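A single protein chain has been removed from this complex, and every other one stays in its place.
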Amino acid sequence: MMAISFRGVFPILPTPFLPDESIDVASCGTMVRRMVEFGVDGVTILGVLGEANRLTDSERAEVIEACVEAAAGNVPVVVGASHSGTKASCELAKGAIVKGAGAVMVTPHAEAVPSDDKVRGHICAIADATDAPIVLQDHPGSTGVHMPLDLVLSMVAEVPTIACIKQEALPSPPRVAALKAKLDRPTPILTGLGALYGAFELAAGADGFMTGFAFPEVLAAMVEADADEAFNIHHQYLPLIVFEGQPGVAIRKEIFRRRGLIAYNTVRAPGAGLSQTAAEQLDHLLTQTFTTTDIQQRITPGTANR
Amino acid sequence: MMAISFRGVFPILPTPFLPDESIDVASCGTMVRRMVEFGVDGVTILGVLGEANRLTDSERAEVIEACVEAAAGNVPVVVGASHSGTKASCELAKGAIVKGAGAVMVTPHAEAVPSDDKVRGHICAIADATDAPIVLQDHPGSTGVHMPLDLVLSMVAEVPTIACIKQEALPSPPRVAALKAKLDRPTPILTGLGALYGAFELAAGADGFMTGFAFPEVLAAMVEADADEAFNIHHQYLPLIVFEGQPGVAIRKEIFRRRGLIAYNTVRAPGAGLSQTAAEQLDHLLTQTFTTTDIQQRITPGTANR
Amino acid sequence: MMAISFRGVFPILPTPFLPDESIDVASCGTMVRRMVEFGVDGVTILGVLGEANRLTDSERAEVIEACVEAAAGNVPVVVGASHSGTKASCELAKGAIVKGAGAVMVTPHAEAVPSDDKVRGHICAIADATDAPIVLQDHPGSTGVHMPLDLVLSMVAEVPTIACIKQEALPSPPRVAALKAKLDRPTPILTGLGALYGAFELAAGADGFMTGFAFPEVLAAMVEADADEAFNIHHQYLPLIVFEGQPGVAIRKEIFRRRGLIAYNTVRAPGAGLSQTAAEQLDHLLTQTFTTTDIQQRITPGTANR
Partner (left out) sequence: MMAISFRGVFPILPTPFLPDESIDVASCGTMVRRMVEFGVDGVTILGVLGEANRLTDSERAEVIEACVEAAAGNVPVVVGASHSGTKASCELAKGAIVKGAGAVMVTPHAEAVPSDDKVRGHICAIADATDAPIVLQDHPGSTGVHMPLDLVLSMVAEVPTIACIKQEALPSPPRVAALKAKLDRPTPILTGLGALYGAFELAAGADGFMTGFAFPEVLAAMVEADADEAFNIHHQYLPLIVFEGQPGVAIRKEIFRRRGLIAYNTVRAPGAGLSQTAAEQLDHLLTQTFTTTDIQQRITPGTANR
């Protein structure tokens, strides 16, 4: 299995649907190939943005296969394998690896009575079930699970295959700094949250991004820049980052559509589709942000499109 | 498709696991066949007690097939088909019906922004996807969705295949009474919540039970009795009902095991297994409740085992 | 300050209101004096049942004064002093003690990011603010705070004035047993939850009850009885315990009214009042439970009213 550095940008991709809400396999391929052209370090599928919680298992498999095939070994495909049951999460993880995933991303699951021991048992069992690298996602906003810092540190110490922490507990910059200071083996930290706090997280020591912002080139430029330039790039795109970060996946899917990455902005019920207000404001915002730049092409932050 | 009356007792069955947490197919068969011998009006699988949220789709299929085969047409098998995505819920429902389910049980799914319209759309879409009878489960305690009475009434009015309401919103007796008073077509109401409020729900007009209490014969006797006798039977078994109703599924699975219905009391992680205290108290409680009655046989409430 | 044993029964009392929702001071006095006649070991006011979260601070003071005066030193008055701010909780605690409370009952407060350290800091600060005995209430169902067992143990070890644990985390019997086994100094454990699991909690080692069930004489009889007799008494009154335990405070207030303890069953908005169904079922249930016994008098479980 290919070693993955987990530094840089691993965009979280939506799951494209046709207007009837069935999987749009062709768009899976287009989207991944274009991401490779954009220079990403990997792609992440079947996360929250991927509406993973609205798919059947066979649909999950379909998406994995299409994306792995399109990645064609050029970049690793990280696959979300979270499930409310430990054994099922193990099965999803193993199934993803068999289909060519380079790593799996997992979260703890909220139980009626929160328990650090239960969280540890859940994560360790998944790690035991496969040799693949594991991205430990810490996103209380979607999971409802608040992992104390010490719990994360001890799991990283205990489980050698935890290869990356996707750090999305708020407030994120001090949490990144604390992890960097206390992790007893070097473990890459990627952040998410739509890159809302991106410049602050990088300044605190984060190694890159694993998030759904539709312009991974912007995030890649931030990772490669020095702190002041990263701040400036972040600042430049911050209205778009904020706008995209509104709840739901419809705005992101619409931008993916406008970039030519997917064919339709269809969101699966009961998720909300694009509002009229959002569509109109997005029109204006993209013009303000990119003026005449063709967003269907790779964006070069900091120069042409200022 | 066999018409189902939805009066009487439709026990919610656990999903039996072997000690390694894999599906115990043999116990699926035993459990269903014994339930038929106990005289139940149907069986319900893949609910919360069935740990449905800890199964992969293929495991779900395995459980359905084993239970439908064991039911052998003697009683209908009601299959839980709830999912956080509408389309996936439709697929689960259709898959269950194809495998021989007599009806499907569905719930709304909690969204970040609660919306009666979204709930309606979700339920109607599932109803549109199949001709099968639908049990509309209203259990805010597990779903987090609080459906106003008027929403339930209007969905029943709009969707002719809603064949039963599984009423578990608290407080349940006044809710049963309100439904009975306002439903514009006769719709059976079964209650759950482990039968904790069973006598009060029957007195308010409920038609029976769809719940996990491990002695459905007791509930059947209550349904057939007059109000005072139903109260007395409920009273007789109330310590057991209360004890069983403690959070988690471990106590119920242990009673199922002691009754010879399943081979092991295994609970899937991250669910909690049987505590030492619960095991000891259950020993004593079963003796207090049944004295010398053999609980592996059908219980006859109200006579031999008082 | 009078030492309090925290063994026996410390009923949680409602806050009586006149029909216009103002404090019914006269009923405060009646209620407390009658409780003393019923033989309780103390009374507890301004808990959840006391609608403490719907009172202004000056109304709280009014209730405390009326109840302390009526207790007249015959039994201690335990006063709820929970607040979402630590300093405010300290002030409420000190104010209660000045007014004659014998102890204060406190809970942790749910913060956006749960933290055992924050919980510890909150409780310790309140303990530092007063010399009075502290009842540490562990009721995740109302507070949303899940304290790990080790946290409770360490706070008891650290704070000598924690004089009692009000144990209401589910499942409660194994939790009581674990506390009893692991507490490094003898600390009374009272349970609540409307006494739903009362016999099981006593069997696991609990020292008594601090709960809202409207017949504290029943609970007192359980505490004094051996295990089998306690089970029998609990069993006898279990339908009433279950019925009273339905959500909201209206049923309890109505029983208090029927017992002549308070003048009106008024519940403060936005709390729900007594439903027609509940009122009718309560009529019937009281007759079934007590036949001709006068519930305005002290009940003697286990003899006259079987």
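A, B and C are the chain letters, set down in written order, and residue numbers restart from 1 in every chain.
In this text, a residue touches a chain if its C-beta (ideal position, glycine included) is under 8 Å from a C-beta of that chain, and two chains touch if they have at least 3 such contacts.
Predicted, not measured: the structure shown is a model, and the values here were computed from it.
Participant: Quick one: which of A:R34, A:H146, A:H234 or A:R257 touches the chain that's been left out?
Facilitator: Per the contact definition at the top, the residue touching the missing chain is A:H234.
Participant: By the contact criterion defined above, which parts of subunit C meet the unshown chain? Give residue numbers in ascending order.
Facilitator: Against the left-out chain, subunit C lists 21, 51, 53-59, 83-88, 91-92, 109, 111-113, 115, 118-119, 121-122, 125, 247-248, 268-272.
Participant: Even though one chain is hidden, which residues of subunit B still touch it in the full complex?
Facilitator: On the subunit B side, contact with the omitted chain comes from 113-116, 140, 146, 148, 169-170.
Participant: Just checking the interface: what residues of subunit A touch the absent partner chain?
Facilitator: 170-171, 173-174, 177, 196-197, 199-200, 203-204, 228, 231, 234-235, 238-239, 242-243, 246-248, 275-278, 281, 284, 288
We adopt the following convention: only the chains that are shown with their structure count from here on.
Participant: Which is it for copies subunit A and subunit B: same residues on both faces, with over half shared, or different residues?
Facilitator: Both copies touch with mostly the same residues.
Participant: How many angstrom lie between the centres of subunit A and subunit C, each centre taken as the mean Cα position?
Facilitator: Each chain reduced to its C-alpha mean, subunit A and subunit C end up 48 Å apart.
Participant: In angstrom, rounded to a whole number, how far apart do the mean CA points of subunit A and subunit B lie?
Facilitator: Here subunit A and subunit B have centroids separated by 38 Å.
Participant: Quick check: what residues of subunit C touch more than one other chain, meaning two or more?
Facilitator: 170
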